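Following this message is one structure expressed as structure tokens.
Missing here: one protein chain of the complex. Every other protein chain is in place.
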């Protein structure tokens, strides 16, 4: 549900049409009728609807609705009607968002391909986001951020200062009112404390087709194993390294003639494409996390 | 809407749960609420819903719903409630179908790859259909039909007997209560009269990535043009050759080292895959024809 | 090099043009000149050449040449000239084969999709092979073999009779002068003894994108992990289960809406395609095994 902790102040904003309603509840008859009936009475016009019901034995129901309305709205206003009339009846969890650009923080180390791609996409509007800050544990990519006019914060991490720097990072995220954090080839492991503050709000790109070749140096491992296809995986970060809910994957065919350097080069194109698509899904509030998997509604 | 002419008697069958409701109407507020509200009152449980609204300027709304109900149903019974309560209010066209296997006729000439694939898929249940008859203008593939225990009807076509043989074909289709006709590399052009009797009920596979290389010998044309990818296109048959609504397309990469024979061989795998997927969409009542295009809901 | 043990009598056959020469040796200057110079003097015309040099630090050189010659040839005749003039000078391992159809044994259990596909491809000539026998530990697929007129041998395997049945299988392979064994979804593990008698001559299809989801029930495991792409892997069988040299892989995109049954159904198409391509490479003598990887020349 990409739920927010109270720490994120934009959660209380006045929203603007079109709106996005994400709903999760136990499955049963009448849910779609109740939600869409409520929205009709509310004066809303449904633009788009996607639902998913899990296997009858689990019995969960998920719905994403886009609707337009001729007035701005706060979550509290919507809740005042929706909660008693619909949500309580069906034991729903729900979130309401809108389509305004989200604020992304990009965390990087030394590789620039995902960074340049995301900054360009945000700048030309192919991703519906703004990037108020790029953060790195190395100074190398400062010029890349500067190319796009984005502030760069250098937070070098050592074993000695890890906790302190993560707190600084967290404060920076709040100060910049960050909606989601993208690890665009960030080579540091984030602590459980940090991760728990940003649940399903941190997107990582891993340079392999998970669960194959998790951990370090996946292209070298893929080369040694002699695979004929390599890939990349974008996932939400959890405390199990490379084990979080997968958002998107993509692959590219390789041959015996490709060296580790070739795989790395070919993989770069796949990584940036995969990460951009995952970020796009997140920005569109299309992702629902269910256990350790995602629905893309 | 894959509508049927009265010629198809199964249109009046008693249907069995789960049901499929396809709806088309001018766009506007309250449609989903009205349809799902009606179904809830009717005692139905929605399994699946897909909708599409065209560009606001056209303003068409399309909906496919799967629902379960604890009783059998005729179209007339459903219409008695749905027509006055919902359909008339929103100026809807709609069809109700169910998930029982459809009856497919396969028309072939001399190439067997699509035929063998479809017969196998129907036999093992990967396509939800039965094949009561294979029809061909040549005798060559009779053994292939026999392998799967399917009757084979040889209807040789010449310029002299074309009308007569098409009438025989039409009668055979009715007699066998055929729901849809699949041209599985059938090398004859069907007449406008025949096509008009089976609107959006005849699926053809063309061995190119349309609109490129329409007409005869597309692999030879693709070879001469030096393309790096070849493809196949499954579409509904209309009276404009290779111009009907496209249902599905697939491609495969080729190189300068591939001869016309290689393209033909590689293309066979793409053709059978593309045709099987298009037939699967049709069997699932997922296809809506809009102008000369399809929606896959 | 797909080398044969003396057990395979066809190794001493008289070969027919066009010929295929596979060469492996330490890398160094002059190899291509020496080989092609020899062939020119020999009266051969090179149709096709592919080479691969490993990283300079390993320093291995691999070459596959197709050549035509206006006369039949035995390996001994070719060796009489090639061995002293070229092979010894460069410390080469080499094999000479030709383009006549190979004899494949297909081993199956209960799933028929790979079996039907391979039998059809061999029958229509899209794979350059004949299938003298289908072997299974179950009787279920006897009708499928019969459809294509291929003898079916039922060799049920239990813990008690495993060794005995494998010996029977080996004898059957020799008796039928089998060139390669294809495990077309054969659900039994072959013993080290058997595998060692057929080195790089047994091709298996595993229904996952290895190294992900090795072992049993890969589609269920893929579903649980929530991957967005599933795949299949064809590899030579070694004594490490699912760890042999990978020949070919292919993938297909899936979504959260796909159940384990859907993955299984979608995967079937990928499995049969992947296995067919791997078999095609093997039949064309295009595969060189290097360590635990393959070159496709």
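Descriptive notes on the structure:
Chains here go by letter, A, B and C, matching the order in which they are written, and residues are numbered from 1 within each.
Convention: a residue touches a chain if its C-beta (ideal position, glycine included) is under 8 Å from a C-beta of that chain, and two chains touch if they have at least 3 such contacts.
What you are looking at is a predicted structure, and each value in this text was computed from that prediction instead of being measured.
For the options A:154, A:177 or A:265, the residue in contact with the chain missing from this view is A:265. Taking the complete complex into account, A:126 is the one of A:74, A:93 or A:126 that touches the chain left out.
Touching the missing chain, out of C:51, C:191, C:239 or C:293, is residue C:51. Here the missing chain is touched by one residue of A:15, A:44 or A:116, and it is A:116.
Counting over the whole complex, chain A has residues 112-113, 116, 120, 124, 126, 147-148, 265, 268-269, 273 touching the chain that is not drawn.
Residue-level contact of chain C with the missing chain is found at 28-33, 36-37, 39-40, 44-51, 53. For chain B, the residues in touch with the chain missing from this view are 52, 55, 209-213, 224-229, 231, 245-251, 255-257, 259, 290-296.
In this section, only the chains that are shown with their structure count from here on.
Taking each chain's centre as the mean of its C-alpha atoms, chain A lies 43 Å from chain C.
Among the residues of chain C, none is found touching two or more other chains.
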